[in-house]
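A short write-up of the structure that comes next.
With one protein chain removed, the remaining protein chains of the complex are shown where they sit.
The chains carry the letters A and B, assigned in the order they are written, with residues numbered from 1 in each.
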Amino acid sequence: MLIGQYYIPNTSKYEDMNHSKDHVGVFICHCGGNISDIIDIRSVKQEIRSDNISTFDCEYLCSNVGQDLIKTSIYKHSLDKVIIGACTPAKHEKLFKKCVEDAQLNASMLEIANLREQCSWVHPNNLATTNKAISLLNGKIKRIQTALPLIPIQIPINPNAMVIGGGIAGINSALNLANNGIHTYLIEKEVTIGGNSAKIGKMFSPEKLAEECSMCSLSPLMNEVGSHPNITLITCSEVENVNGSAGDFRVTIRKKPRYVKDNCMACGRCSKVCPTYVENDYNCGVKDKKAISMRFAQSVPQIYSIDPDHCIELTGGECGKCRDICKVNAIDFEQKDEMIELDVGAIVVATGFDEYDASRKPQYGYGLFENVVTQMELARILGVNGPTLGKFARPSDNSMPHNIVMIQCVGSRDESKSGNKYCSRYCCMAALKHASLIVKKYPDANVIICYIDIRAFGLYENYYRAVQDMGVSFVRGRPAEVVQKANHNLVVKIEDTLTQELKEIPADMVVLSSAMEASAGTKQVANILNITLSEDGFIKEKHSKLKPVDTSRDGIFVCGTAQSPKDVTDTIAQSGLAAARTSAFISDKVIRLDPQIAQIERSLCNNCDECIKCPFEAISKDKLGNVDINPLVCNGCGYCTKLCSKDAISIAGYKEEQIMAEIDGVIEKGDVLAFLSREIPYATADNIGNSVAEYPANIKIVQVPTTTIITKAMIEHALIRGSQAVLMVEEPTDNPVGSFIYPLALKNFEQLKGELGKKGARLHFKKAYIPHYRGLAETFISLAQMEDIE
Amino acid sequence: MKQIENIPDSGIFLFKSCMVSVEYPGIESSTTYVFDKLGIDYFVSDEQSCCTGLGYYFDLFDQMSTTAIAARNFAVARKNGYNNITPMCSTCYAINKKACALLNSNDEVRSNINSVFKQAGLDDLIYEQNSLDEVDNFYHVVELFLSKAKQIGKLKLKLNTIDFSGVRVAAHHACHYYKIQSDDMIGNPNHPLLIDTIAKSCGADVVEWYEDKTLTCGAGFSQIHVNRDLSLKVTHAKLESLKEAGVELLLHMCPNCQIQYDRYQPVIEKEYGTKYDLVHMNIAQFVALALGADPVKVCGFQTHSVPLDEFLVRIGVSV
Partner (left out) sequence: MTYVISETLSEYDTPICDTLAETVKKSLRTSDTIGIDRCLQCGACTSSCPAARFTDYNPRTIVKRVMENDISVIEDESIWNCFYCYTCHLRCPRNNSPTQIVQVLKQMAINKGIGLNKLEVLFGYGDAFSEFGVSKIPDLYVGQMEDDLGIRWREFKNNLDSVRSELGLGAVAVKDSGRGEIRAILAGIGFFDRQDLLKHMAKSKSNTVDEKGEIIK
């Protein structure tokens, strides 16, 4: 399955070298006073400087000036290794790595001492703080002397993309990708692409007051998809399974039969002779469609399909009229489900929304009274290809409604179990649009919109003003109930909160502005792709501002209403961005993985198979029976190092001798050594600094992949060096790594405590949560103070 | 959330109601009649007191006193090994459910009440946190009937009792059952259908929707006494709507609503100069009747203010 190659560098040439003779450059950042106001940089430099250690300092190392200083010094002083004393590595590690790489050093020849979040921001301005800074730098200097160059693991990226969902978001994404030269599979579960925007008739837009024909914008795009050489359109299909990871996904698709072959000419004779009428869900469930039909005239692909639940032939009867009349023999009653496997490098999820089921608010009568409809249904009723062929008529008696009352926020802005907390964002504008369409065509109609707040954000305010000018009325309040009187006429009960009057507004038709909910397909696809949903059921973006279309999984992007409620304008903007991100991802051609993962020294391995117990299933045996580590899956947690009795497995960059060397440099008598796992615990410690809390300077932090790699030798080394206590802080159980690792880490801690005998009392264990940084600070304080008593 | 499949039929502590006892005792005898027919394992105690709900909503009882009385009644149930508190009255249901939630979640309330018990030498009443669950141990009798609706329907067919078809029946669900802890009611609280479903299983012709279906009965606890005209205006509005819908029999699940409709319907008729062709029953009385109970000796219809004789004769029940 894996196309990539896991690269273990040949290290023999480095092993022969005497590292202590390497020339190390130590660069200390002032951080504009954040560090230099607290730490006496001049004495730090004096203390550290030696024959083969040069020291430098700079106002801002992250600035261009600072980067130039690092690069030119590497050349000028022939530096072999670089130590940076600055802010947390979480902030600028990538930047500094690029710096040393630009100067032809391997990225692992760089170490960063956290002098800001874990030193100057958490300790007072005194000698002890400066001494801690010196020891942190010493730790990194000792550690880097044991460092070996690591070569990044590179995996080739499959050049094809997949877009799931053929609504306006998916169509636009696919076209953008295809026009960028990327071959794209577009997967649609229905018989045609178009999605919800094919239903809405007219669209509103921010810059103009006239409503645009939705199909006039959509249809050319749909046709372009159908004929684009870079797009493979697969309709009637759903994603069933996804394997692999970013850059290399294998997707299994189930394609349902349409019982009409691709050679269909769309002449329509079959539909004319078909004797069975079925409910048309495209047109509010009106029975105006045949069992063999095209969903709508502009469908893409232009191929008829048979509804297997209603076709006489397919439900066991005898008919076959369509087969007999078809001139190209396109009808095929024998079609079966088909499984298709596709390899793609990246995926765009554009699975759209479902309209909220308004019958969950029975007080508004949807499903009870015929003349209560939703905005999506009203869009069909107003559409020229709708159930009434463009005639504005109410369902009960086909008469033209004169009084139309619209109710906003049905299922939106509602904390109850039958509602959604969020604002659906499109409904105010949809109500205004429909009010405008009605009043323009039927000036006598009386439209009242019951609202809580009208959210016509940005330029839409112009449209709102125009609709107000047309004479549409607004009543501020959330109605209690809709009541049906004689002749299917309705009454809306509401308090006009601006006048404090209880009103009973008569209505010939009531239109509910139903919420936009994440579609059932969105939830299903998110589950299959293993990407995170928000509390509201939409696909959660990685970062709302910096990574608005990235999902929780690399190589999978999201756009449109699958991500959050939005209108067509925003959907198109976002789908373009998703295509751009996908395109950029694929254009990288290779994916660079973090090299700090498990590596096996096969000469030491005795094939005991213990490491295969990896809880993330990253380790397996290859065909030759050798242990094989999947770099795409391995997160470098280090648990396998504990399982291996031959010391054949280690985490690159975190070998035992490297940690020992750092302890050697960092720990002084009376210190507390805190091993922090590299994700949440390390970030929590940084957060203490960000939050201007304090703890004593004798707390010395050493970062580890997870605490499972900690050995008895490491702890004993710290205790011999004079450490009074050792603390292990682990990932919390609700973090993807912690959920597996935490129990194992706890077990490791208990075992170490036992093995240490009496000294075990000095070993402590804790888990961390970023928001609860105070808890970690308190632990630090209590451990530091406890040692005072001793 | 409460699931209909999980409603128990054993360990039922049938929680007596003050207004059932003194106004419509037939509701209690009908309930036990139906429970016996359905094989439900229940217990009725002569030590259980009222829930204080009327006093609480008269603004006389404070939450702490009400909760202490509830804790005592929970101990009575516990002592007898029947831990599913199941009232016939919706206010008893809501009051007990809230008291249990407070006892479980509020340490101050629990320790305050337990220390009162200790000081009074009533150690056996002490409430242990989470000894009852505010969702899983509290039911209304109507929920038990609903969970047995199919069985009721089958039993009725077997017994071949009354034919309710053609009788226009509607339900008045009790506010305190479905509006207070609305997440724990069965169905949609904006359109409750528990009684409707049970009545249908007995073959009744149910009017599921009528205007103001979720409007309160108008009793409003002290309102019928202190604010009588307002109280009757609400009841009148709803009676008008039931008349409009052609309802002949209104089914209840709370004695307070039943007092308001059955006792005050003649008063409203007099004061508003109108007439209603509408009779009232509790759902337990209706199901008992459907399962062959005696209208006087079990259902206790003789205690009603709107006479049922004519109605019963019409559906073929000999009185």
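Please note the rule applied: a contact is a pair of C-beta atoms (placed from the backbone, for glycine too) under 8 Å apart; a residue touches a chain by one contact, two chains touch by 3 or more.
Here the structure is a predicted model, which is why all the values come from computation and not from measurement.
Student: Can you tell me which of B:Ser147, B:Thr161 or B:Gln223 touches the chain that was removed from the display?
Tutor: Final answer for the missing-chain contact: B:Gln223.
Student: Touch as defined at the start, partner being the missing chain; which of B:Gln63, B:Asn80, B:Gln151 or B:Ser241 qualifies?
Tutor: B:Gln63
Student: Of the listed residues A:Arg478, A:Arg721, A:Lys753 or A:Lys766, which contacts the missing chain in the full complex?
Tutor: Final answer for the missing-chain contact: A:Arg478.
Student: If the missing chain were put back, which residues of subunit B would it touch?
Tutor: These residues touch the chain not displayed: 18-19, 21-22, 25-26, 28-29, 46-50, 52-55, 57-65, 67-69, 72, 76, 102, 105-106, 109, 112-113, 116-117, 119-120, 122, 125, 175-176, 178-180, 182, 189-190, 214-216, 218-223, 225-228, 230, 233-234, 237, 263-264, 266-267, 296-298, 300, 302-303, 305.
Student: What does the interface between subunit A and the hidden chain look like in terms of residue numbers?
Tutor: 363, 409, 413-416, 419, 452, 476-481, 493-497, 500, 502
As a working rule, only the chains that are shown with their structure count from here on.
Student: Which positions of subunit A touch subunit B when the two form their complex?
Tutor: Residues in contact with subunit B: 360-363, 368, 416-418, 483-484.
Student: Contact residues on subunit B for subunit A in the complex?
Tutor: Counting only subunit B, the residues touching subunit A are 182-183, 188, 190-191, 209, 211-212, 214.
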